Structures are given as C-alpha cells and as structure tokens.
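Just one protein chain is left out here, and the rest sit where they should.
Entry: subunit A
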Amino acid sequence: MNQKIAVQIDDLTVAYNYKPVLWDIDLTVPEGVLMAIVGPNGAGKSTLIKAILGIIKPIAGSISIYGKPYTKQRKLVAYVPQKGSVDWDFPTTALDVVMMGTYGSLGWIKRPGEKEKKIALESMEKVGMLPYKNRQISQLSGGQQQRVFLARALVQDASIYFMDEPFQGVDATTEIAIINILKELRKAGKTVIVVHHDLQTVPEYFDWVTFLNVKKIATGPVKDIFNDDNLTKTYGINYKVAVNK
C-alpha cells in the first residue's frame, strides 16, 4: 500500500490527574479513509481527538499530521466538537458561528471580511442551513445546531476532519444528510475521523474503524476487523446478537 499517512500516533499516553485515560496508543490513519472510533463510555475516544488537536497535553508519546506536529499543520485540520460542549444561549447567529471556522486562517487580530462571509454562506448552503443564517443559535433544533457545526468545519477547507459524536441528538434526516456530506468529503480525498456510538451503522457509514478502550484494541478496514471478536474485546460483553442482526 503506497497510501500517504494522514495521522501517525506513537506511544501516546494521556492522563487526567495522573490517571491514564489513554494508555500507550499506536495508531496509523491512512489518507482518504472515513474512520469511526468506537468504544464504551470513558474509553478515551474524545480524549484521543483532543490530544491529536493539542487541546489536551499528553504525558508521553508523539503525534504527527502528514509527518509534522499539529501546531505546524493547523490549516490542514478541521474540528467539530461535541454539540454539548458549548453554550447555545451565547448571543450570536448561525452565520457568525460558521464564520468562526475562518478565524484560524485569519490569524490573530485580523477581522473576517466579505470573502470569509461568502465562504461561510457557501458552506451553509451545502448543509441546508442557508435559510437559517440569521437565526439566533438557541432558536435552532439539535439537528440544525449540528449542521451549523458541520458547516463551520467545511469552511476550514481542511484535509483531515475530526468530529466528536456528530450524530448525537439529531433526527434521522439530519443523520443521513451529515453522513452523505462525510462520504462526499472522502470522495474528494479527505480523511474523516468520527467518534461514533451507534455500532449498528458502522459497516454502512464507514470504511475504516478503530476500537478503543483506554488501550487500542484494533484498527483497520471495517470489512476485515469489524467482527464479534473485536467488539467483545472492546466492550467486554458478547456482541454477537447486536451486530449480526
């Protein structure tokens, strides 16, 4: 396989108050995959993403994005945090939140202008949120809020997209709309990494999967490794019934 490597993680250990949440993780994510990170609650899925993006400092190990540290590659990466991690009563509009995606490329002090606004509106169009652009964000439904977050990531026009549970609390229509956009991103050669909870949809949505439970259990193509054996190792209970349904 002469595929390029998008994300390379070696011997990563992350701890909160000296209690390891991620233990000695080695992980290689090839370019152009649509990958799910699955594992039980507290397995460190969000922590893994946050460590890759430098939001949490690891106590050991190294992470590289296309061969360089994250701080040198910020512009290649877009991030969709968990919807619940922000205060949706914040006084701002949907368009303004999407515009925040341009702040990284603008750098400090410089203000977004017409060019940034145009990019933001195009992204909102892609996720079907254009009619709501001036809506205050607390007036949006859960699914619409998630679409706003997705539009904000699209604005960044990155090579790698990290998404923390983008399907949480959204209705079926939005879930399908989101996964279609993710599949389009993959078609365009982007790498998409998603923290995912619904095991049933893994084979349908993703082509690559990482099993995580504090340690890495397995990583690879869904068709090769998404099986009862790995699910049982990750979740500690027998998953036969659930997956073969």
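One rule holds for everything that comes next: contacts are C-beta pairs under 8 Å (C-beta built on N, C-alpha and C of every residue); 3 or more make two chains touch, one makes a residue touch a chain; residues count from 1.
Here is the rule we use: contacts and distances are computed from a predicted model.
**Student:** Looking at UniProt, which of "Metal ABC transporter permease", "Xanthine dehydrogenase", "ATP phosphoribosyltransferase regulatory subunit" or "Ferredoxin--NADP+ reductase" names the chain we cannot see?
**Tutor:** "Metal ABC transporter permease"
**Student:** Per the definition of touch given earlier, which of A:Q8, A:T93, A:T201 or A:N227 contacts the omitted chain?
**Tutor:** Result: among the candidates, A:T93 touches the missing chain.
**Student:** In the full complex, which of A:T28, A:S62 or A:Q139 touches the chain missing from this view?
**Tutor:** Only one of A:T28, A:S62 or A:Q139 touches the chain omitted from view, namely A:Q139.
**Student:** State which residues belonging to subunit A touch the missing partner chain.
**Tutor:** Its contact residues with the unshown chain are 17, 50, 53-55, 71, 74, 77, 79, 81, 85-87, 90-93, 97, 100, 103-104, 106-109, 111-112, 131, 136, 138-139, 141, 144, 152, 171, 173.
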